[in-house]
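Every protein chain except one is present and positioned as in the full complex.
Chain lettering (A, B, C and D) follows the sequence in which the chains are written, and residue indices restart at 1 in each chain.
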Amino acid sequence: MIRSFSAFWHSDFGWKFRHSPTAILSALVTLLLVGAAIAAPLIAPFDPFNSASLNLMNGFSAPMTPNAFTGQVFLLGADDQGRDVFSTILYGLRVSLFVGVSAVLFAMVLGVTLGLIAGYVGGRVDGFIMRVADIQLTFPAILVAMLIFGIAKGIIAPQYRDQMAIWVLIIAIGLSDWVPFARVVRGATMVEKNRDYVQAARLIGRKPVAIMVLHILPNVLNPILVIATISLALAIIAEATLSFLGVGAPPTQPSLGTLIRIGQTFLFSGEWWILLFPAATLLALALAVNSLGDWLRDALNPRLK
Amino acid sequence: MTAFVEVSHLGRSFDVSKPWLNRVIERLPRRNLVAVSDVSFQIEEGAVYALVGESGSGKSTIGRMLAGLMTPSEGQVRVAGADLHADPSARKAAGIQMIFQDPYASLNPRWRVRRIICEPVVVAGGETAGLAERLLEQVGLSAEDAEKFPHEFSGGQRQRICIARALAANPRLIICDEPTSALDVSVQAQVLNLMSDLRDELGLTYMFISHDLTVVRHMADRIGVLYLGRLMEEATPAQLFARPRHPYTQMLLAAAPLMDGRTREIDLPKGEVPDPISPPPGCAFNPRCPFAVDLCRKERPELREFGGSRVACHRAEEIAAQSAA
Amino acid sequence: ETLRWALAGDALTLDPHAQNEGVTIMLQSQMMEPLVSRAPTGELEATLATEWAVKADDPNVWVFKLREGVTFHDGATFDSEDVVFSMDRARSEASQMKGIIASVAEVRATGPYEVEIVTNGPNPILPAALTSIMMLDKGWTEANNAVTVQNVAAGEVTFSSTNVNGTGPYTLVSREADARTVMRAFDGYWGKDTFPLAYSEIIFTPIQNASTRVAALLSGELDFIQDVPVQDIDRVKGTAGLKVESSSENRSVFFGLNVSDTLVAGNIDGKNPLADVRVRQAINMTINRDAIRDVVMRGQSVPAGIIMPPFVNGWTEELNAYPAPDNEAAKALLAEAGYPNGFPITLDCPNDRYINDEAICQATVGMLGQIGIQARLNATSKALFFPQVNAMETDFYMLGWGVPSYDSEYIFNFLYHTRDESYGSWNSTRYSNAELDAQIKAIAAEVDLPKRDAMIAQMWETAKNDLAYIPIHHQMLNWAMKDGLTVTVDPDNQARVKYFALN
Amino acid sequence: MLAFLIRRLFQSVVVLLVVGAVSFGMFRFIGDPVNNMLGQERTQADIADLRERLGLDRSVFVQYAVFLRNAAQGDFGVSYRQGRPVADIIAERAPATLELAAVSGVMALVFGIGLGVITAIKRDSLVSSTIMTLSLVGVSLPTFLIGILLIYVLSVQLEWLPSFGRGETVRVGGWTTGFLTQSGLVALILPAITLGLYQMTLIMRIVRSEMLEVLRQDYIRFARARGLRERSINFRHALKNTLVPVITVTGLQMGSIIAFSIITETVFQWPGMGLLFINAVQFVDIPVMAAYLMLISVLFVSINLVVDLLYFAIDPRLSIERVKA
């Protein structure tokens, strides 16, 4: 771990990293937020997902101001349910990141597999996969997600819905997001498969699957990484957007998006903290991840020196 | 009596037709690109057989068919008596390996050198301990290099790694597809020397593909000249350079820059290589040939013995007489 | 003077008999009128009928005297022929209004300005049922091939669903569904001098998004909005030139509980804990209605002890009493019922139907957690929620119930009667009480009002004790408007512009 | 060309059929329209009756087949919610969405390309990094929040711009346009910004990276070496070459502009198809949902077709067959 870190630090890539303030800043913010999300149960003063621990009378407590009924003080205030906004953000971050990362992983696995197959096998298989991708694009991401969400709600028994919601979101967002991965991997695979090292592997007698996984995959990782980063930001935002359409994370286990959806209804009424803090967190997260992706794109591009 | 490698009537065409619907609507025929056509030659065990020709002449295609990476559409390749494409085990038995043109593309950039070199043995299920180190030293690199990644090496060193990988499979025949054309002269010399040394040490047979006449002349025991997928002439280097029989060979030799040139005013070659999809009828070289007659435009010349070489030219005799005069 | 008016929804159709839905009726009622309507104060008010009474010699017949000198927008005169026509249309197969006036057997004209309505058995509350039956002109409707009520299911489209010829105070100028409906004051309106009629034009725009709706009011683009989100009331009140008028709505919000022997989600230890009235009492005792009012509803609700809005005949202060929250007692009850550690249960909720529905459920989940009941919240859109409730695929659900007839019978009929083909169609609790069922049928035909009231009181006693439903509150209505406007908030959320006055 | 069009047409039909099949497979899960269509006083018998009359009791395949049969005759059914022919409703709503999409599309294109070029040419300048960072803010907040914040600031606080609706519209033939009145134009501003911001950022970033890529090409070096002016190099040589990939992405984005309009239209109560769709989903108005999804597919497919045809206009290298079949 330390060794690989120091290898990273001293590599070309590490050098570029050390000399880019944007990269350092966004990596720091990302790390901080991811760390906070992972450590939420340790850091958060309250457990907002435990409804039984909530006191409704704490509702709408302003930041750093004692509540009129209960006298409790909340760092960033409390929301309409009397949940500590700070704790809720930490836990919401956890949900958002979990949904985002899992959705991207799902999209990545799906897209990369299909892209590899399409690019390597070519011909009709390629044609078929790419047509499916076209059809997929015909349903814009939000529509796909909305419909999948609808279906899942219909299929899953009501008593499991609140636990399944997150998984449904992951599948819905992931399923609408595999196409970029597939396209890029397919393109890169078509280039790589004609490279001599692949020919050499064929000559040695490697089977196609082994060639795809052992030889080609590692060499198409860079663009995958870039897309994954940017998709992560997109997925987190997509989750928020879906939440606005009423198909996001459940209100008892809110994501940042759900918090914003709830918070925006208090925009006019003066309880700005319910909206502002989650929105700022989301902005910071998406901004950091996006600029990290941007920077990666440039840093990993061999032609951009 | 039979040679180690026997290539007979080898042919390969690629379907480059437009999609079905276009052909139906636009009333187009199917189109075939004949990359290699009716090529026959033999390689003796331990010899270096070279193929020269301009870009697109089908050199790599032949090499790939010999290596078993591509199936011929016609003819056959027999290595050590076994038909390479009919009998799947033949390739393994013959131990055919290949060295590619671009040393930068022929090594997986994400793998360490050790893993690259050992891969053939791993696939075959053999013992790999110490193998990479031994082979690296054999090709003139050091054992420590096994831990490095390809990008830490120069082009010449990478080509040595490629050779080491080829050697790992204990090959008897190595197909070298322009192994030095991406290298600088000083490095090229290193690689060519290494290949010669290995041949002497291990008794390897090489099929050497190049477009550089001088390199071919240096390396080969026998040279085949390809043009538009057809074998135009085949001879030993001495014969070929002293007495080229085919007008195309003559043109190639004339066009190749000579180090003591300067004063020489040559006849410039005419035209460029035609589109391989619709090659000229008869002899493929006829549109550029100063000696072409009607027969050349109608009938494809057979490759035949002539004055110690094999030539595919209707007018070989006349031309020989002319240049002797 | 133009009234720019917005609320969340839009009318589904202009055909007065095609949909029985609040916003649809409200928009129609600016342009069309019933025989009898409810004044903003709640009393019945003479509209196209001036007098009505049960026929002296036949309790099954109501006699209505019609207003004379009324014309439709196209100039045609209104008379008893139109009433007969309209009533028959409203009772026809495709009409969605036929349920309200299911008791009507026949409508006959007994003079140009008098009609008799014959009912199947005595119906003491018939006039109240007529408040949402609009009158159409027979000639116009026939001329435009709109005699049959639009039947969407059969893929029908009718002239009357997009055109209006009523007797109401406003005429239709233009309409783009879900976007904009423009109405202009009708010159020949009979009540010109009776009502304030402050506006000569109405521009009605549905705005779904609550924030946008409030924003448009705050920025001066609107004069009047219904459905003000409770959290924005203070902001609107605090804005110069705007005010908010409130009133209790004729709608109660409550939870329904599956009281049968089996839970949909599978029994707990072989039993349905909700079948035990002690468990239901425990839940009832845990819910802190005052906290919900103060925090979730920001004061905009009236905590309820009964699932009957205060306007309804049968409502009393005592019935509406609700227990003070007492977690200890609730826990004791649970333990007594055999669930000292509570049990898991899913609470199904709509998230786009009632005021802060989702937030109320969320708060409830928290409160139940405090006595050990591990509730899981399943909040969905009404499109998924209502089919689920209707299919009785829920054990614990939220429901709101408005009572357009202002009579208890309406509640008992739909919510308490054992579910069958025609009764108890909203009763998803599986509550079934044969005695109560019989009483429900009896009060429907009882003309002796004091006797009927006594029966109702007794029925409520039973209902309240059995606790198949756990009341939460009666919603408040908040209408926000320009300062100069004088408006009385209608308990049915039916704004009628003809009553609006400007100072 | 003809073959290309025929193939595209065939593919489009397949895409449409699949989209339709998938949609119908999904509708049954979205909810049940019957509850919305009957009043509070409905009985269980009414419900069963209505379901039967709507055909909801039949299998999904039958429902889809019936829909297809009617759709083929131009009959898309009657909206459950509005009781009017779906075709009429969509025709009435389409102008609003198309005008909004067009304005934000044009805005996204103009500003996206402009800013993309600026940030590529002045790659390391302060201006360019400021634009890049700001553009990231635009995609780092969900659209609905941006819309609501715009309303809050520009409508509520400053009272400069309207917060909802299309303003006054004018009827021109069957088309209602907001372009001809002042209030119509003013009403377009906020929704167009909200809808276009994301696409603008995307286009800008793609233009920038493609432009940087193109600026590294040999022909740009060669153009410089010929002493051409920077303006001519950037706009005549580089930008044109940038356009091919930009068109692809832009084409896809135009499709998603229409999809994203669901949110924008909800926030701004813009009476277009997106709002119609959301209402349809809430009401489970199957005919409207089906028609909308099909329409989106048709739009998407046609945009794709236009994009492909644009390639031919821009890139002389493309012979029609070489476009992805």
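FYI, a residue touches a chain if its C-beta (ideal position, glycine included) is under 8 Å from a C-beta of that chain, and two chains touch if they have at least 3 such contacts.
We take it that contacts and distances are computed from a predicted model.
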Chain not displayed: protein name in its UniProt record ("HesA/MoeB/ThiF family protein", "Monovalent cation/proton antiporter, MnhG/PhaG family", "ABC transporter ATP-binding protein" or "Dihydroorotate dehydrogenase"): "ABC transporter ATP-binding protein"
Selected from B:Val5, B:Met98 or B:Val215 as touching the chain missing from the view: B:Val215
Touch with the omitted chain, as defined above, among B:Thr2, B:Ser89 or B:Ser186: B:Ser186
Residue of B:Ser40, B:Ser196 or B:Gln239 in touch with the missing chain, whole complex considered: B:Ser196
Contact with the hidden chain (one of B:Glu54, B:Glu74 or B:Asp221): B:Glu54
Residues of subunit D (touch criterion as defined above) contacting the omitted chain: 217-219, 221-230, 232, 236-237, 240-241, 314-317
On subunit B, residues whose C-beta touches the chain left out of the figure: 54-55, 154-157, 184-190, 192-193, 196, 211, 213-215, 217-219, 251-252, 254-262, 266, 268-269, 272-273
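By definition in this document, only the chains that are shown with their structure count from here on.
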Interchain centroid distance [CA atoms averaged], subunit B/subunit D, Å: 54
Shared-contact residues (touching 2 or more other chains) in subunit C: 211, 215, 218, 352, 381, 384
Multi-partner residues of subunit A (each touching 2 or more other chains): 150, 153-154, 264, 267-268
Interchain pairs in contact, sorted by label: A-B, A-C, A-D, B-D, C-D
Of all residues in subunit D, those that touch subunit B in their complex: 2-4, 6-7, 321, 325
Contact set on subunit A toward subunit C in their complex: 50-54, 56-57, 59-60, 80-82, 150, 153-154, 157-159, 161-163, 246, 250-252, 264-271
Subunit A residues touching subunit B - in the complex, by the definition given at the top: 195-197, 199-206, 215, 218-219, 221
